[in-house]
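Excluded from the complex is one protein chain; the other protein chains are retained at their positions.
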Amino acid sequence: MQRVYRLVMSCPDSVGIVAKVSNFIAQYNGTITEANHHADASSGWFFMRNEILANSLPFSKETFAEVFAPIAQDLNMQWRLTDTDEKHRLVLMCSKDSHCLADILNRWHSGDLVCDIPCVISNHNDLRGLVEWHGIKFHHVPVDKTNKQEHFDEVQRLIEESEADTVVLARYMQILPEAICKKMPGQIINIHHSFLPSFVGAKPYHQAFERGVKLIGATCHYVTHELDAGPIIDQDVARISHRHEVEDMVRLGKDVEKTVLARGIRSHLEDRVIVHGNKTVVFE
Amino acid sequence: MQRVYRLVMSCPDSVGIVAKVSNFIAQYNGTITEANHHADASSGWFFMRNEILANSLPFSKETFAEVFAPIAQDLNMQWRLTDTDEKHRLVLMCSKDSHCLADILNRWHSGDLVCDIPCVISNHNDLRGLVEWHGIKFHHVPVDKTNKQEHFDEVQRLIEESEADTVVLARYMQILPEAICKKMPGQIINIHHSFLPSFVGAKPYHQAFERGVKLIGATCHYVTHELDAGPIIDQDVARISHRHEVEDMVRLGKDVEKTVLARGIRSHLEDRVIVHGNKTVVFE
Amino acid sequence: MQRVYRLVMSCPDSVGIVAKVSNFIAQYNGTITEANHHADASSGWFFMRNEILANSLPFSKETFAEVFAPIAQDLNMQWRLTDTDEKHRLVLMCSKDSHCLADILNRWHSGDLVCDIPCVISNHNDLRGLVEWHGIKFHHVPVDKTNKQEHFDEVQRLIEESEADTVVLARYMQILPEAICKKMPGQIINIHHSFLPSFVGAKPYHQAFERGVKLIGATCHYVTHELDAGPIIDQDVARISHRHEVEDMVRLGKDVEKTVLARGIRSHLEDRVIVHGNKTVVFE
Partner (left out) sequence: MQRVYRLVMSCPDSVGIVAKVSNFIAQYNGTITEANHHADASSGWFFMRNEILANSLPFSKETFAEVFAPIAQDLNMQWRLTDTDEKHRLVLMCSKDSHCLADILNRWHSGDLVCDIPCVISNHNDLRGLVEWHGIKFHHVPVDKTNKQEHFDEVQRLIEESEADTVVLARYMQILPEAICKKMPGQIINIHHSFLPSFVGAKPYHQAFERGVKLIGATCHYVTHELDAGPIIDQDVARISHRHEVEDMVRLGKDVEKTVLARGIRSHLEDRVIVHGNKTVVFE
C-alpha cells in the first residue's frame, strides 16, 4: 500500500470549490488516487475527500497543511489532513461477548484493519487470553453499581494514557458517561444490536421478538450523550421468521453486528466519514 | 395447477398432533403435497398447514370439514379449510400512487396472483383508466375533512357488496376507522413505507432522512385499530446513502413497497399466514 | 427537475484532469450538481461525469461542446455531452411475458423513467393492449424459422424510423443478428434471467434447477454479437431453496429481472454508464 495523504473537508457549497482544490493539488503535481465529493442540496453544504500520493507532492504533511490553509479559510472549511504513515490509535472496549472483538482482532492481525491498538479495556476478565494472544495489553476494570464513577475515571485515564484518537465499543454493554462522550465527539464508535431507531436501549432482540419483526438489524454509530441517537455510520439486517426464538436472533444477529461494526470501523480509519449535524457522509 | 384443500390450524401444543392429523389424512388416502408445522416454544402453541390434493380424497370440502371437526375439537383447534377452486375475493384500495396497484394488477393479470378482484376503491380518480383497462370496476369515493364518515360508510358498503374476504390498502393513505378494522381482523393488509416499528405514521421517508439511516424499508402488515401496529407479514429494506434526498428515498422505496406487498398478499391468498396474538406465522 | 447538462468522459489517466475540467466549468460560473470520477488503476484509464445546471452557464449545449472540444482533444478524451431537455428515445422489444414491460411502462407513465418511447416491437400480439393503453405505438412483427431475415430487417427499419438511440430487450427471447448488435454498440440493453456468467443461453432457470444453486439471479447488460457476453450494467439475486421447482424460480426471478432491468435502464438514461472494453463504469 502506497503512502497517501487524505484531505477531508466540508464547507458551505459555492461555485468553484472542486476547481480550487483540484487546482491546488495539480499545481504541485499531486497524483489523486481517489476523489469523492457530495453537494447536499437540503443543507447547502459541500463535502470532499481526496487521496493524494504522498511522494507525488514536493512537501511534508505539515507544509501541505500550511500551504493549503489559506484556501480552506477562504472557503470556510472544516477540514483535516491525515497521513497513512501515522496510524489511527484505537482503544477497544468489550464485555463478555467475543464475536465482535475476535472479528476485529483477526482483521487487524491479518492486515485488513490498519491501525494501532494500544489496549483493550473490559469490565470482565473473560477475553483476556484472546487479547493477549494477539500481543495487545488487556485492562480489566470491573464495574458494579457502587463504583461507576471510579470505573469510568479509570477508563478515561486509560484512554488518555494510550493516546487513542478512536474508541470502539465492541459490545461493551455499559453506557458511557456524558463527560467522556462530549470529550470525544465523532471518535467513539458503538455497535447497537438493532436497526435504529427501532429498539433503542436494553434487550433489543427481546423487543424485536415481542414486535414480531421479520428482519433483525445492527447499527454502527458515533456515540453522543443521547443513548443510541448519535450519527449512524452503517446498518444492515438479516432475515428471520416465526421459527426464530430470541436466542436464535442473538446468534444470527452476531454476524450482522460484527460485519457492520467492522465496516464502520474501516470507514472511520480510512477517514471516509464526515459527521454533519446528526448525520454522516460516508465516502465508500 | 391442481386443485388442493388447505387445512390450516393452530392449537395448544401437545404430543401427537401431527400423528393425529396425518393419520386422519392418510386413512382417507389423501395425498399431501406440502406440509408445514411449527411449535412455538415461548407460547406453547402449535401451528400447522397441509395442502392435500382434492381428488385424492373421497369427499367434498364440506364433508372433509364435518369428518375432521371432532379431531379439531379434541385438540382445541382454531382451524380453517380452504379450497383452491374457491378463490379469495380481494378489494383493492388506492389513492394516487400507481406503483403498488399497477404491480398487483399485472401479477393478477398474468396469473401470478390467484384471486378475484371485484373492485378497486379510491379517493381519487387518477388510476381509473389503469384499473378499467384490466376489466375491473373502479369506484371513486372522494374524501375530505368534512365527509370522512360518509366516505367510510360508502367504503364499507362497497366492501360488503363485493363480498370481499380481503382488503388490500395499496398505498391508500387514509387511516381506516376502528369499526372497519375490528370487523375484518386478519383480513385487511396494508403496506407501510418504513421498516416498522421505526417511523410510524405520516411521512416516514422524511423521518428516515432526518434520522440519517442507511437503509430504508417497507412493512406489509394486517391492519388493527392501532396505527401501524398490527401483525407483520413481511418486511424488506434497500440500501441508501448520504447522496439520497427524500425524493430518491421515495423512488427507491417504491420498489421495496411493491415487492413486499406482493409477497404478503401472495402468502395471505395461499393461506400461509396464521395470526397469533400480534404476531404471524408465515409458512413459506 | 432542473435542466442539466451531463458531461461524460473517459481518457488515459494523468495528473490534473479534474483540475482542468473543473476549472473550465468554474471559469464560466457553472454550478455542478453532481460529480463523479474514477481512476482505474489496472487499465490506467480515467472516467468522469459531471451534471451542470444548464442555466448557470452562459451558452447553449452546442457552444459548450465547441468551447470544451480543445480540452477534450488535449486529454485524448472520448466524451459526450447530453441535455436533459433532449430526452433519450427508447424502443422496447418484448415477446409474451409482461412483467418487465408492464414495470417499465408504469415507471415511464408515472415519471420515474424519463425518456420518449416511440414504439414497442414484439414478435407476438399478446401485449398490444397494455402498450396501446399507455398511448404507445405497438408493432407486431412475427417471426418463425422461415422468416428470420425479414423479421430482423423490419425490426431494424422500425428502430431507424423511430430514431431510437436505445433499444431495450424486455424479455424479447430472440437473438439479435450480429449486424444490428454491431450497429448499436452500448445502445442495446438486455435482461438475462441468470447471474451471468452462469447459465448462458436458453432456459437458465432449468440450468439453475439442475445445478442446485441456492440463489437465482438476473443480469442487465449491453448486447454484443457474442451471446450473453456483453458489458454488465447491473445484477442481483434472490434466495431459493430445495422447495422451489423451476416454475417457482421463474416466478421469483421475475421480480429480480424487472428490478435489475429498470435500474439498468435508469442508469443508461441518466448517462451514468461508461463502457470500457467489455466492462462498465456505473456512476450511481
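The chains carry the letters A, B and C, assigned in the order they are written, with residues numbered from 1 in each.
The working rule: a residue touches a chain if its C-beta (ideal position, glycine included) is under 8 Å from a C-beta of that chain, and two chains touch if they have at least 3 such contacts.
The model shown is predicted, which means the values in this text are computed figures rather than measured ones.
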item: Residues belonging to subunit B that touch the chain removed from view; value: 15-16, 18-20, 22-23, 25-27, 29-35, 37, 39, 41, 56
item: Residues from subunit C at the interface with the omitted partner, ascending; value: 38, 40-42, 47, 195-199, 209, 211-215, 217, 231-237, 241-243, 245-246, 278-282, 284
item: Residues from subunit A at the interface with the omitted partner, ascending; value: 97-99, 102-103, 106, 109-110, 112, 129-130, 133, 243, 251, 254-255, 259, 262, 284
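Just so we're on the same page, only the chains that are shown with their structure count from here on.
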item: Multi-partner residues of subunit B (each touching 2 or more other chains); value: 243, 284
